[in-house]
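Complex shown without one protein chain; remaining protein chains in place.
So, chain A:
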Amino acid sequence: MSPVLHTRRDGTTRPARHRAVQPPAVAGLTLVWLALWGDVTPLLLVGGVLVAVMVCLVFPLPPLHLSFRVRPLALVALVGRFIVDVVRASVEVSSVVLRRRQVSNAVVAVDLESSSDLMMTLVASMLSLVPGSVVVEARRSTHTLFLHVIDVRDEEAVERFRQEALALEQRLLRAFPARATGQEEAS
């Protein structure tokens, strides 16, 4: 995504700065600042907010529209399943490394159901963090992810992986359901 552009009077453009300072970004950056100092004092808090505002002004990004709700229970299920997946897949990849055997891989296309860029990014990041799959190509127009999967022997295993990836997307959609369209227009 490119930053929102502001056209100067002479026709040249520059990134728009007037709406660059977004409260969620400032809050997040302030938290990072406090974590780096490892302490919470009023002076650090004020300094953190100042630094966060400076960073937002110097590196303006387009506003992020978070048009979804959060379901806590589904979120817990998502994170729990994710941790289990990461541990299991880490063991699997480690065993593949330690066995002296030729590995066979596959490049699998996964057509995502959701059409939102944010969901696609989240699915891609979570799939990347689970060992055994790397996103080699992402096609935004058709919402297709191409994943390189390690230790796949036959078509059946490819199909199983595809189903797992789609199940992950379903869990994500359950945890972050989209808001009704009426609210989306209002925000």
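What to note about this one:
Keep this in mind: a residue touches a chain if its C-beta (ideal position, glycine included) is under 8 Å from a C-beta of that chain, and two chains touch if they have at least 3 such contacts; residues count from 1.
Following the convention adopted for this analysis, contacts and distances are computed from a predicted model.
A chain of this complex does not appear here, and its UniProt-recorded name among "Molydopterin dinucleotide binding domain-containing protein", "Ring-hydroxylating oxygenase subunit alpha", "Monovalent cation/H(+) antiporter subunit G" or "Nitrate ABC transporter permease" is "Monovalent cation/H(+) antiporter subunit G". Check A:21, A:55 or A:89 against the missing chain and you find that the one touching it is A:89. Although one chain is not displayed, its contacts with chain A can still be listed: residues 1, 32, 34-36, 38-39, 86-87, 89-90, 93-94, 97-98, 100, 102-109, 124-125, 128-137, 139-141, 146, 148, 150, 152-155, 158.
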